[in-house]
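Please find one structure pasted underneath; my questions will follow.
Rather than the whole complex, this shows some of its chains in their spots.
Should a chain be cited, it is by its letter among A, B and C, assigned in written order, with residues numbered from 1 in that chain.
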């Protein structure tokens, strides 16, 4: 194997072997922001504001060093778009989301990442059996790992939201699924699930930042568990839904009864255009409401997402909460949230990369429920309360890091010996 | 001692001896709502929505029965107003805060409570030395306890907010304070502190629902601890400040940096009129900002309270949060909260009554930090995060109730023996 | 003809002959509020707040006395519901929309109006040819006029919003329409249009307060004009749309370019339940957006109406306006409107009654464009700017009243002679 030089495979700060981040939808808005942000962090041009794993209290955890350093993460990915990542970054600066000088400062890294983007799978263009497609995608991931001598590659899906597939028996049964995948005349899986399956084939930890089916299909979740691949999902909880899972438990703690929770969402950008499609928006709306209903016990949670192109990368969300208090009295809370969506998502993508690398180092397999903090629809967990998820996350990180360091220590001693 | 008949001194449901609730400001809006609400709960005319101690998960705690039942709480208090409590209740119904039929259903209880209101201490009308005043007030509390054969009386201050007193050496030193109190030519304590001192003299657990000085003065806090009286405060955290202590930790959990948190408050009612006085509002504003500054680390927290009489009992609060996210991006959150203020406060007054009765039964003395959930400016605690306060409260309730029931069990056995 | 006594046919204040108000949907929320309000005004129990024709500057117009007095208006109507109007009034008081004592004070009037409600036409229950139905409905109106010796009856449609009918050639051609109406096997008109046609048959001025088809169909509008019946519509402009037609012209006056205007609507009550039906809501949404698009020139005006039953009679509307200013800068305006919907509508229903009575007295026929102030989708006018509509209304009222009084003067002289 021809592989990259030593410098690119270890973190400058820690000297530990590097981790890969493989983005599905690598030329999209979230992906571009993550790549640019990672380069800015590595280059010392930006502070890790918005990164949960860089919080003071988290950084102070004893095992924090078990997480890969930002400067030791190498990026590649799949996309069906040919619009270069550096151009996308410029557009994000023009949209006033990120400062223009950061695009200049990180141009090399953006170009390097763009050079690592491989053609994705476009469901509109058949490529043979599902198995063949997934193997092709997996091979791209493996080649990336080998080319850069990476210890592991974390796959994060930040591609456009897909319509949910029609239910089918193959989705529940790994045996049926594998059979259907082998058949070139059938297409049992949507693109997101083919990517998820490819990650499993490549032995790469995987996070679903979108509401698409991906490895939420039981057959794939089972496969991930069986093949020792940790997975986490689903649908990044970054703005309005996050806020709701902060506020709803607080109403409950005060024993105030939520009667209705209505909302509106306005967004432009690529995601706005995608979600203008009623099919695509369906999966998003259902994943946004599930947690809220669980937390409040009310079913009156009307919600809409509107494509408002002139807002560009900004997302505006309005919520109206109507609740009952003591003696039948009524109260209302309204919130208006306005933020550049992708800068909320990107640091969490970096967090998930670090945390799934840790999960993989710890030998976890299948859904990691303690990563529920990051998702609207947490796999393996019924907890939606953001504060409770935060505690669970910190506890898990502390314990898992301790475990990894214990193992590393043992191994490290041996490695040290061997190195002599 | 001539005392009330057995029916009035035990809870119908539990048969346990009853608890008294003595309200300072007993004819005010919060007090009237608490009295009416207690009667509605006892009579089965209302659900305990808004009562934290009636939450499903709290009611399911093993030791929950150690709390006094709602139907075993008898009410009295001090006020300087002669406007009868039932009239005040009618006005609150006219203001659409509470349903008119509940006033009808609870009229007897409102009249009974009004009959238990004793003349308060009006600082504008000198009554002799501070010691004499406090003893007179304490005697009222003791007489109430004896008249109704109550096991204990919890005092809750819901009187009008006072201006903060000028700092003085007596406030820090119990010895100096007692000397000054004895001097008829000096008035070392504002009214709220005289009430607090009276509660200590009467051995009655005490809660400060207002931002007035009360037993926040170190000399009085020390006295409470020395004389075995549990106290809790200060300034009920019911609306905007509660919301802020829910949201601010959530920003921190996401590692988003709050740059400014500006707010406006509009309120009518008695509290609105009082807070139109710039002196009185000072204590309120400072207790509202302290927690927010601690939670966010920013000092840009401008806040105003305006008296808007046409709003009646409604309080409207607007907040504008400006924060920095990843790569220097900016986001905003606005909240508008609109609620009848006193119905938010009243169930918490009932919670505090139950919880301080428990604290007293458990033999606690001085500030109870775990009751910080209820207050803008928690005594004995630096924790402002509402979710963290909730956990601390539930843990404390579970442990303290267990302790009390263990003691009760022991005592109960003995009592049973004695009763034979 | 046996008819009512003199007292009921003249206004106590003015001694002028009375006007009838015939409400389609007479037992609904808007209708009940209008009936109760009229009685409260006539009885001196309420001020005419919210009535445009009672504004100080309007009342000061020289010809104002040409409008019928509130105390000279007699009410009846059609409805398919049997739920009595007084019961509905009680429910509106329970929902805190109107004070309970007003229901008591106006009970007689509510009962009197309820006794004048005749069975409406339920499209789900065929009653023979359209012509037969309309004649039956017209006869009810004529009988009401005669029974009370009224000078004229104004019909106002405040029934539930209907789905819009499929386009058909009969809707455009009076000849085809009359033929189809005569055919018992065809149903060329939806209920709202049958009511409109009945008003024309009865020679009764007609206002369409709903977005239903009614006499907006060209064939009916033509008939109204030909038969000398003044009509006005359509869809009462009471809340969010009114606000938009106030604000949008103001942006234009500043030469600020609106890029998008997005909105959300939450409502409970009867109207909320009706509009939960996607077919019914269609007509509403299109009539809400038309004016806004005309005023701003943007097509990005997403809007939703959600049924939120717990809000009861309250309607909450949120708008988010995104505009471009000087040098490409961006600005936003958000509005949140919260109001009891029917109390906004009811005074305008009374205004329309007075103004259409005037139009009729002046001999106008067909759509009256100057009444566009009251409607989302003004008939005969392209003006949506609320301030411009207000000026047009006041000018029209002044001029038309002057004309009527001139005629009255002439006639009055003659009548005076005759009376001798």
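What we mean here is this: contacts are C-beta pairs under 8 Å (C-beta built on N, C-alpha and C of every residue); 3 or more make two chains touch, one makes a residue touch a chain.
Bear in mind that the values here come from a model prediction, so they are computed numbers and not experimental data.
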Whole-complex copies, counting every chain including the 3 in place: 4
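Operating definition for what follows: only the chains that are shown with their structure count from here on.
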Copy pair chain A, chain C: interface residue numbering same or different (half cut): same
Averaged-CA centre spacing for the pair chain B and chain A, given as whole angstrom: 45
Chain centre separation in whole Å, for chain C relative to chain A (CA means): 53
Chain A residues counted as touching two or more neighbouring chains: 332, 334, 336, 338
Residue ranges of chain C touching chain B (in the complex, touch as defined): 96, 100, 336
Touching residues on chain A, where the partner in the complex is chain C: 259-260, 262-264, 266, 300, 302, 304, 306-311, 316, 318, 320, 322, 332, 334, 336, 338
Touching residues on chain B, where the partner in the complex is chain A: 33, 36-37, 40, 46, 48-52, 54-55, 97-99, 102, 242-243, 246-247, 249-250, 252-257, 324-329, 331-340, 343-344, 346-347, 386-388, 390
